[in-house]
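A single protein chain has been omitted from the complex, and every remaining protein chain is retained in its original position.
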Amino acid sequence: MTKANDLIIRIGGEGGEGIISSGDMITQAAARSGLEVLTFKTFPAEIRGGYAMYQIRFSHEVILSEGSGFNVLCCFNKEALDNNRSQIEKGSVLIYDFPGGDIAEEQNIEGVHCYPVPMSKIAKEELSTYRSKNMVAMGAISELFSIGAIPLRELIQEKFGKKGQEVVEINFKALDAGAKHAREHLKKTDPFQMDEGKPQKDVMIISGNEAIGLGALLAGVKYFSAYPITPATEVAIFLSKHLPKVNGNLVQAEDEIASLANVIGASYGGVKSMTATSGPGLSLMQELIGMSSMMEVPVVIADVQRGGPSTGLPTKHEQSDLFLAALGSHGDASKVVLSPEGVEDCIYLTTEAFNIAEQYQVPVLILSDGSLGFRTSSIKKPDPSKIKRIERLKYEPGANGDKPYERYELTESGISAMSHPGQPGGNYISTGLEHAPSSAPRYSPENRVSMTDKRFGKLDTLEDFVQATEVDDMDGAQVGVIAWGSTIGTAREAVKLARAEGVKVAAIYPKLVWPLPLKALNAFAKKYPKTLVPEVNKQGQLASLLRMKTDMKPISYNIYSGMPFTPKMILEKIKEVSK
Amino acid sequence: MTKANDLIIRIGGEGGEGIISSGDMITQAAARSGLEVLTFKTFPAEIRGGYAMYQIRFSHEVILSEGSGFNVLCCFNKEALDNNRSQIEKGSVLIYDFPGGDIAEEQNIEGVHCYPVPMSKIAKEELSTYRSKNMVAMGAISELFSIGAIPLRELIQEKFGKKGQEVVEINFKALDAGAKHAREHLKKTDPFQMDEGKPQKDVMIISGNEAIGLGALLAGVKYFSAYPITPATEVAIFLSKHLPKVNGNLVQAEDEIASLANVIGASYGGVKSMTATSGPGLSLMQELIGMSSMMEVPVVIADVQRGGPSTGLPTKHEQSDLFLAALGSHGDASKVVLSPEGVEDCIYLTTEAFNIAEQYQVPVLILSDGSLGFRTSSIKKPDPSKIKRIERLKYEPGANGDKPYERYELTESGISAMSHPGQPGGNYISTGLEHAPSSAPRYSPENRVSMTDKRFGKLDTLEDFVQATEVDDMDGAQVGVIAWGSTIGTAREAVKLARAEGVKVAAIYPKLVWPLPLKALNAFAKKYPKTLVPEVNKQGQLASLLRMKTDMKPISYNIYSGMPFTPKMILEKIKEVSK
Amino acid sequence: MTTATEPMKSKDYKSTVPPTWCPGCGDFGVLNAVLKAFADKTMSIDDTVLVSGIGCSSRFPYFVKTYGMHTAHGRVLPVAAGLKMSRPDLNVIAFGGDGDGFSIGGGHVPHVVRKNTDLTYILMDNSIYGLTKGQVSPTSQVGMVTTTTPYGAPDNPVNPLAFCLTYGATYVAQAYSSKSKQVQELVTGAMEHKGFAFVNIISPCPTFNKINTFDSYKESLEEVPADHDTSDLNAALKIALRAKEGKTPIGLLYKVERPTLVERLTEIRQKAKGDDNFDLNKVIDQYIP
Partner (left out) sequence: MTTATEPMKSKDYKSTVPPTWCPGCGDFGVLNAVLKAFADKTMSIDDTVLVSGIGCSSRFPYFVKTYGMHTAHGRVLPVAAGLKMSRPDLNVIAFGGDGDGFSIGGGHVPHVVRKNTDLTYILMDNSIYGLTKGQVSPTSQVGMVTTTTPYGAPDNPVNPLAFCLTYGATYVAQAYSSKSKQVQELVTGAMEHKGFAFVNIISPCPTFNKINTFDSYKESLEEVPADHDTSDLNAALKIALRAKEGKTPIGLLYKVERPTLVERLTEIRQKAKGDDNFDLNKVIDQYIP
């Protein structure tokens, strides 16, 4: 039996059935046993009912994306089976709740290894607690594919120990019952089996949202204010636990407008500050984003995108806030937008966001998305001592001699020293009105032009400063892929697959998405005139910005069904346009 | 002495010195005497103090723009003189408050006809009321350039009659004193003199903001809610007077979010509804604009642009909300943006906005701007009986037979019949969540795609429906000008001047600015590959959208000093790029 | 379709959409009682519009056969107000949660209330953010541990009853989800009331709020005294402030009459001699130079 090196298990069932918690546990168990893991979850927008899905990819190598489809499908109920039936491929495995659940018939799908596991029945009849159904399933899965049996037990002990040994035992029993069923009643006909990996030191497992919070801590955030919203709330949840430990403050504000107002006040006071939200909140923040741009107050705003517009698809995947982030707010407002590709990026681009905000005294937006926010993956632990922290250019009392301090002094770089309240001689009025270098309101045409030029011009050096664009060249490539955000990982995998098939393809991955890194993009387009831009939105938002700012005529590949791309989808498109 | 056919008088002084009211009066007087008039005003952002300016252009022909500079400058104080000194051209006239005001010296500018008028002195000493200073100036102006002497007296009688004959007499006296001074102490050396025109029937004089209100009334608006903001408040002021007359309702809401929420509620109820705001308000409305797009509720939003971002230049000119209007709101939100070129357009594009909103069940934004909003001009009276009013496709109870009503039925045109509460069988829940044709929430990929396509696809026919693009062709033109909003009038004048100088230039004036009228634009760009886009913003917002959506590589001509273009500026640029 | 004249039973008002609430959610009780109130008053499903914001509670309109709007978080009142102003013939009832109403929507409440907007507003108060899975809400108690307040909530709660009384509401009541009869009566009273009627319904969230549970309310519930004068603002305020003592007053606190927004707008139209067939030339002629 060949051992799989890359396995994708999808678990589907009703929201609230414990799918998330059991999925988390097997993920963690696998990571403990030295495997790389990456998860993908979708929830219904309702609290109860509706189809929820938890997918885990296990590998011995770095995992780039959710992957294409799944190798193993585990259905807790009929809805899960119905939802996924058309996606079950030959050679894959189907585990399903039978008999005793709501799936009425035994499944026999040609070419598919079908394993009935009476999860509900075992839970209800043998363990007399329906809630242990998911543990029964985990037991079977762990047994069938040799995934983290020992760590699973450890984790149960650790997690439920607090609730009493009784609870631990129930879970052990469920796990054993599932494993036993698999051993005794199922004939394994599939080829999937994961070797244990080498347990790694220096690995952590964390979600994209938590990683943003961690990045903020590493960057030195001291103030955070937000209003809950799916799928961004976990950034606040993470920081509400940890921020007070570094003597920082966090509040839940009355709305998103108040959050950003709080953050602007705190940053004016000299404290690194941040908020996190999703689309509806980002819409509400537009006026104050313009204000922070005008005041030149550093602020960091994480936007964990979801399906829009309006309430839209609150729990689904989309990359459709780029227009708003880059071009929103009335008037001409300068700002910076970054977009992370994966969980690790969520850490380092967030520290980068703070550094840019401080360096350029500008609002910096981080565009993550729902799948990435909820994705957990095994990543290398960051080393706090190695994180570069940049501080804003601060006014030095007395440095100017007798010259009065000018908050918005016109300098060559466009960056002016900022004073903080408490500093003698640094007094000024920060304002959203157009202002003179001194900060006093001034409406003269000359001043207006030079201040506008200052606010935009200071970002001219940004592309070199941030270096968040990666180019993957290939001689003779027919097509150059340009991907952003969490589509990058998927595109990387597609590029790898394409090359494996002999298709020549290059790629560029800009993580600074506004202002666009034009030097890198233009150089790329010169080498690969035919560019392909896959993105999860209707309007082709990055492709539009590329057309706007470069001479590229990219081929847009837009999907907007609420699901991310799979590597295969992009692969097929690469092949199609390479012809 | 040659008689001028086109005269521009600029009056400058301190805000609150009666510049506006006296300017309004002489404008009206001129219109009464059969002249075409167009005014241009700038105020300080403060209530008191600061430089205010009122400029009037008089002509016997249709006036396209504010014009380039002025022929006559009348300075009420030193600040006005200082602000304008560099713009005084040879051959023009300077009238100034001397002696007795704060201008210390007699002015002798080479080649300029300098007429000192001791306005303050006459007002204080002869009339013992400083407030009549402006009337003294009007008297002198009227006398010097033969503008509306008789109508001016009529207007004084009409306007001040209510306050008692005493007030009228004071004003008469002031007017006479100014005229007498001009007759007896000034030697007219300049060539400017306006013939009386032919008094026209069917002419009205109205501001751009009032014209938007009037357009709304003509379109059948029945509900209006807004929050005051410069320079948009006059739309609300106009409608607060007149809307109740047609049995409509108007409220001042607690903020812009509430205004748009009110409007959405009213329109859901079947009533034509509207709000008006400026940049900061438009930023705040972003979430609900997306909601109306998602709910497919017709709403009309007038945005009278001002200098941004943030509080910016609240009383200055800018065309910089186009990005926000077209691409704002999180997610992919379909909407329509129109932009009027002048006062008359403010009427008819507003009726058009209502028609589009009703026809396509979509939010429609009207981008006017501060200069246009405050501009008064003489225009042809609209004929209410000739206004085309389109009503939304309404659900007919029983029309579908036994088929249950589907609010978001997928139709070929993308437009679905809308029921109004009260209609039996039309019950549905309007929602910002993604929804099935029935309106029930539905998150499935297929439904998501078809609903998104519906919302965008229904606008495919818009370009033909609205016909708000004007092409001014010219064989052999080296350059094609593309202008939008109130820059159109200025561009028209520049094109006329250029052609008069033998420069071949074509032009296109899109008043539908989103989605762009691509058929017309592409045809234009094909004929005139070199395009010039003058606009008053930093980022070249229309030019950017053109790059995004067409293959044009327009030459951007961006100014952002808080002032509109003059025809001469555009003329020079046309000549430069025509080479 | 059934019209207002054919009496319907409470279940006839139920739509075919099954509620998405967790088993045991207090909102079920509210739904059932409201439907009974509808049946009681033989409300017309065609002339009634249920407007809501965003939250678990704001899913309410889907479960009823009337017209409805499920709007944006915090915007239920201004949307409902706009609808009512332009369509005073409709019964417009607003629904929402504590966060929707008093956190993000808190800026609209004073204005909709002071205008005495002709609306019924039914708030399902569970002292938690349900839909977003358990964050502190404006009615959560100080010290409450939630996902965003792991060290305990630092803020004193708002008092929806006292707020609405101070804003000038003309009908203010509080009810408890499980006391179905009273919910029904108070909602009926609210719908019959001329002007803004506010009914705060304590509606526990067993899933995320482990502090304010059905059990905990057993102790804190307290009927408005039978001899309470519902036209006495001060007395009503005193009852509202019982929350400070950990009590949960239920019953009708306040009811008075004063001109409503619809009435005042009608007066304005009358002053202006409003006329559907008004000749707009009369406006245009005012702008002849």
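Each chain gets a letter, A, B and C, in the order it is written, and its residues are counted from 1.
The criterion applied here is as follows: contacts are C-beta pairs under 8 Å (C-beta built on N, C-alpha and C of every residue); 3 or more make two chains touch, one makes a residue touch a chain.
Every value quoted in this text rests on a predicted model; they were computed, and no experiment measured them.
*Asks:* Taking the whole complex into account, name the chains on display that the unshown chain touches.
*Replies:* A, B, C
*Asks:* Where the complex has a chain not shown, which of B:G34, B:G178, B:G208 or B:P280 is the residue touching it?
*Replies:* Checking the options B:G34, B:G178, B:G208 or B:P280, the one contacting the hidden chain is B:P280.
*Asks:* If the hidden chain were put back, which of A:F58, A:Y408 or A:Y428 would touch it?
*Replies:* With A:F58, A:Y408 or A:Y428 as choices, the missing chain is touched by A:Y428.
*Asks:* If the hidden chain were put back, which of C:V92, C:V158, C:I202 or C:I239 would touch it?
*Replies:* Once the missing chain is taken into account, the touching residue is C:V158.
*Asks:* On chain C, what residues meet the omitted chain?
*Replies:* 102-108, 110-111, 114-116, 138, 151-152, 154-159, 162-163, 165-168, 233-234, 237-238, 241, 258, 261, 264-265, 267-268, 271-272
*Asks:* What chain B residues would touch the chain not displayed?
*Replies:* 16, 46-50, 227-230, 233, 236-237, 240-241, 244, 250-252, 254-256, 280, 310-311
*Asks:* If the missing chain were put back, which residues of chain A would it touch?
*Replies:* 28-29, 31-32, 151, 203-206, 210, 214, 217-218, 222-223, 225, 242, 244-249, 251, 253-255, 257-259, 261-266, 268-271, 273, 287-288, 291, 295, 378, 381-382, 384, 421-433, 440-441
By our rule, only the chains that are shown with their structure count from here on.
*Asks:* Please state whether A-C or B-C has more C-beta contact pairs across its interface.
*Replies:* B-C
*Asks:* Using the average of all C-alpha atoms in each chain as its centre, how far is it in Å between chain A and chain B?
*Replies:* Inter-chain centre distance comes to 44 Å.
*Asks:* So, what's the distance in Å between the C-alpha centres of chain C and chain A?
*Replies:* Chain centres of chain A and chain C, defined by C-alpha means, are spaced 37 Å apart.
*Asks:* Distance-wise, how many Å sit between the C-alpha centres of chain B and chain C, to the nearest whole number?
*Replies:* Centres of chain B and chain C (C-alpha means) sit 41 Å apart.
*Asks:* Give me the residues of chain A that touch two or more other chains.
*Replies:* Touching at least two other chains: 280, 310-311.
*Asks:* Where in chain C do residues touch at least two different other chains?
*Replies:* Where chain C meets two or more other chains at a single residue, that happens at 70, 72.
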